[in-house]
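Quick one: the structure is below, questions incoming.
Up next, chain A:
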Amino acid sequence: MEPSFGALLNVLLLSLLLVTALLAVSSRDLLASVILFSAYSLLMALMWQRLQAPDLALTEAAVGAGITTVLFLVAIFRTRRREEE
Partner candidate 1 sequence: MSGAYRHFPILMVTIPFFGAALLPFLAYLRRKAVPWASAFFLAISGGLGTFLVGKIPPGGHLSYPLGGWEPPYGIELRVDFSGYFLMMAVAGISLAAVIYSRRYIEKEVEGGRITAYYVLFLLMSASMMGFVITGDVFNLFVMMEILSISSYALVAVTGNRNAVRAAFKYLLMGAPSSIMVLLGVGLLYSVTGTLNMADLAARVGDTGYREVLIASYAILVLAFMVKAAVFPLHLWLPDAHSIAPSPISAMLSGLVVAVSAFAVARITFSVFTVHAWGLVGTTLEALAVAGAAAVLFGGIMAIYQKDFKMMIAYSTISHMGYVVLGITALNPEGITGAVYHILDHGIAKACLFMCAGNFIYRKGFRKIEQLKGAWREMPWTCFAFSLAAWSIIGLPPSAGFISKWYLVYGSVRAGKVPYAVVLLVGSILAAVYCFRVVYYMFFQPAKEGDWGERLSEAPASMSVPTWALSLATLFFGVFSYLFLDSLLKAAAQLL
Partner candidate 2 sequence: MNLWHNFHYAVAMVLFCVGLYAVIMRRNIIKKIIGINIMETSVFLFLISIGYRKGGVAPVHVEGLDPSRMVNPLPQSLILTGIVVAVSITALALSLAILLYRQFGTLDVNRLFREEEEEAG
């Protein structure tokens, strides 16, 4: 693939996806992980928009970053915020 602005942007988005996923998995604070997961979902929506899937970008932004995150937050408030030792 010839280096172009679009390709570079894709590489950047994909590396950010990897970073946020790893951070979301490794953080000990559950609230932080959920927020990172929300950021991951938003980046994913951007990535899908880059791949010419606007329907899915819209859905992922509403469902993945919106509803799923809120469900996670509710679950955390109903349980506990930190991981146990």
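Regarding selection, all candidates are chains of the complex that A comes from, given by their letters.
The working rule: contacts are C-beta pairs under 8 Å (C-beta built on N, C-alpha and C of every residue); 3 or more make two chains touch, one makes a residue touch a chain; residues count from 1.
Everything numeric here is computed off the predicted structure, so don't read it as measured data.
Quickly now, which of 1 or 2 touches chain A in the complex? Give its number.
Every other option belongs but stays apart; chain A touches 2.
What residues on chain A touch candidate 2, complex-wise?
1, 10-11, 14, 17-18, 21-22, 24-25, 30, 33-34, 37, 40-41, 44, 47-48, 51-56, 59-60, 63-64, 67-68, 71-72, 74-76, 78-80, 83-84
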